[in-house]
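A quick write-up on the structure given underneath.
With one protein chain held back, the other chains of the complex are shown just where they sit.
Which chain is which? They are A and B, in the order written, and residues in each are numbered from 1.
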Amino acid sequence: MSMAAPKAGRLRQFDGRDRWVALAMAGIPTILHVALVWIPTIASILLSFTDWKGIRFSDINWVGFKNYEQIFTVFQKNFFQALINNSVLLIFLFIGPTALGIGLAYLLDRDIRGTRFFQGIFFTPVVLSLAVVGFMWQSVIYSTENGLATQLFGGGAAIDWIGNQSFLIPFGDDYGVSRNFVAILVAIAWRHTGYIMVLYLAGLKSVDTSLREAAKLDGSNEWQVFRHVVFPSLKPINVVVAVITVIEALRAFDIIYVLNTPRKTEVLSILTTNNLLGEGGGNVGRGSAYATILFVLCFGFVIWYVTNHYRATQEGADS
Amino acid sequence: MSTVAAVGPRRRGPINLGRILLYVFVALTALVWLVPIAGAIFASFRPFADTVRDGFFSWPSSLTLDNYRNAWEQGDIARKYWNTVVILLPALAFTLFFSSMVAFVCSRYSWRFNILLLSIFTAGNLLPQQIIIQPLFQFYNRVELPEWLSNSGKLNGSALGIILIHIAFQSGFCTFVLSNYMKLLPKSLNDAARIDGAGVWKQYWQIIMPLTLPAIAALATLEFTWIYNDFFWAVVLEQQGADRPITSSLANLGGEFFTDDNLIAAASMFVALPTLLVYLALQRYFIAGLTIGAEKG
Partner (left out) sequence: MTTRDNRRSPSPSRFGYSLNRRGLLKRAAGAAALGLSLPAGLTRAQVELGAATGDVTLGSNYSNAVPQQGLRAAVEALPNKNVNVIINEVDHNTFQENITTYLQNPDDVIPWFAGYRMRYFAAQELLGDITDVWDAGLNDSLAEGFKVASTADDGKQYFVPWTYYIWGIYYRPSLFEENGWTAPATMEDLQSLASNMQDAGIVPFGFGNDGRWPAMGTFDQLNFRLNGYQFHVDLMAGKESWTDERVKSVFTTWESLLPLHQENPNGRTWEEAAAAVVNKEAGMMTIGTFIGEVFPEGETDDLDFFAFPELNPEFGTETVEAPIDGWMMAREPGNVAGAKELLYHFGTADAQAAYLAVDPSKVAPSADVDTSLYSPLQQKVLEAVSAAPTVTQFLDRDTSPEFASNVAGQAFADFLADPSSIDSILEDMQAQAEAIFAE
């Protein structure tokens, strides 16, 4: 009966006790989430305008934009290099792990022998703890004298993978893409590819196989089938991968951190951690300013994604 | 949700050059992927002096289980596993419970704030941990708890504190995924239940949740690894080394100056083992977990 008048039906979804039950079900988790995630976020933004040392509330002094000013002047070389590194990472994640991940997913989606086994291998790095991953790359692969990469490419000589901060691609005198950052990108690719691969594998499973077959019968070659049939139908996955990639590129932290953050490989999250928590931490004001910059970059993108996603849902629901 | 379904049989293509190349490419890439892992496993069975002398990839002069024994004892691994369990299980259970409730209310009913609420959760999940940590620490350090809940007498330094932030932070992603999933269940389910006189809680617990189980299972495996692998919260919010979960105590084997890499390698194996086992056993759910939200994204 209420079906006939959906608007009225909506209002009558809850009555009496149900209203309170529903409110509690949504409210308690929301309070927890807001209290521990959003309120601290706002507090960090406020703290970025202070010179707080992080010990007593009574020592909080407002300093206006001083922390930001310092980041953009005396600490600019660190800051802009970090910004460059985040950007390079973003581009790299798209052309490296994402492309390779799609490729592997496409190959493994065919009925090849041992596909589960291969999937397992590629996905293993994703489930490993970062401490383990850091150890593997720092010691096993990139150790200057003993590492595998040195033994393979050094021809008997030592190679400084992690410490070589000279620019492979310089942007002027002070900035660029350093060699050790490239080495770290390889480690990041190792971890990220499996993630992307799995997302696309799932996406490919939902591609209508009859479309593929039909395209093949039309005489399209493998690439054309992928380009015109498979890839377009992966659009929802593409959106998710884009979101994950952008956010991961901005938030990137762990592998670089466990490798001791070699010089010129700093990213924004590392600068934040170093100033906020690290041995040289205790400068909550400046650390929070770094955190706020990172937040603003992430948040702009998050807003875009969330509004898009829910607008689409909304429209879907209303139509 | 076709992803959860098993892969149907497909015809195997004829053996041709392309196919061989395909195998070679996939196998070689897989080999490259295995190298760091194999290297760490290999190192874990060798004495420190050996690798210092000959490098990580050299013919071993002796193999030993000493690193494992020492790592187990020195790292107090048994206790660290237990610490992880104490944090992980409640965090996992409540993350799923809380986010399924929010997802249920927001996706099964239309009311004024549901989009806003979902947006808050979705966006919260995408925030960098660094922007949260300092105020959170300060807040935790000022909340007093009774002794039986916290050795330190504060929320800071208690398992509860770490559990709460895991729930709060992870429920962002889970709410997002579960609401996407629940939205696809037929609306008529609720209406039918309501006509039968079932209240909101009954509709959630008896009607919707059983149908959401595949998504819950998938999320559980995924969240298991994420919460297990976290070290950031635990390192900052727990000052007692002995009470830290296993991932954040791996570094415990490094000294002021000297670090025995082979010992660390053995300890890494202890750290990696649970997630690897869970992954191998529940691979199918894993993949589903990552993609349920994505499918209709």
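Here, a contact is a pair of C-beta atoms (placed from the backbone, for glycine too) under 8 Å apart; a residue touches a chain by one contact, two chains touch by 3 or more.
Remember, it's a predicted structure, so these values are computed and weren't measured experimentally.
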Fill in the blank from the handout: Among A:30, A:44 or A:275, contact with the omitted chain is made only by A:275
Problem - Chain not shown: contacting residue from B:77, B:193 or B:263 - result: B:263
Practice task
Please pick, from A:70, A:87, A:206 or A:233, the residue that touches the omitted chain in the full complex.
Solution key: A:70
Fill in the blank from the handout: Among B:117, B:132, B:177 or B:236, contact with the omitted chain is made only by B:236
Completion exercise
Cross-chain touch to the chain not pictured, restricted to A:143, A:193 or A:238, is A:143
Exercise for the section: By the contact definition given up top, give the residues of chain A that touch the hidden chain. Expected result: 51, 53-55, 70, 73-75, 77-78, 142-146, 158, 160-166, 180, 260, 262-263, 274-275, 277-283
Exercise for the section: Touching the hidden chain in the full complex, which residues of chain B are there? Just list them. Expected result: 48-49, 52-53, 70, 74, 137, 141, 152, 154, 156-157, 235-236, 239-242, 244, 248-249, 251-260, 263
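Note that only the chains that are shown with their structure count from here on.
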Handout entry: Rounded Å distance, chain A centre to chain B centre (Cα mean)
Key = 16
Exercise for the section: Report the residues of chain A in contact with chain B in the complex, numbered from low to high. Expected result: 2-3, 10, 13-14, 17-18, 21-22, 25-26, 28-30, 32-41, 43-45, 47, 54, 104, 107-108, 110-113, 116, 118-133, 135-137, 139-141, 143, 145-148, 150-151, 190, 194-195, 198-199, 201-203, 205-206, 209, 236-237, 239-240, 243, 247, 250-251, 253, 269, 272-273, 276-277, 284, 287-288, 290-292, 294-295, 298-299, 302-303, 305-307, 309-310, 313-314, 317
Problem - Interface residues, chain B side, partner chain A - complex - result: 2-3, 5, 7, 9-13, 22-23, 25-27, 29-30, 33-37, 39-40, 43, 51-52, 54-57, 98-99, 101-102, 104-106, 109-111, 115, 117-124, 126-136, 138-139, 164-165, 167-169, 171-172, 175, 183, 191, 199-201, 204, 225, 228-229, 231, 236, 247-248, 250-251, 261, 264-265, 268, 271-272, 275-276, 278-280, 283, 286-288, 290-291, 293-297
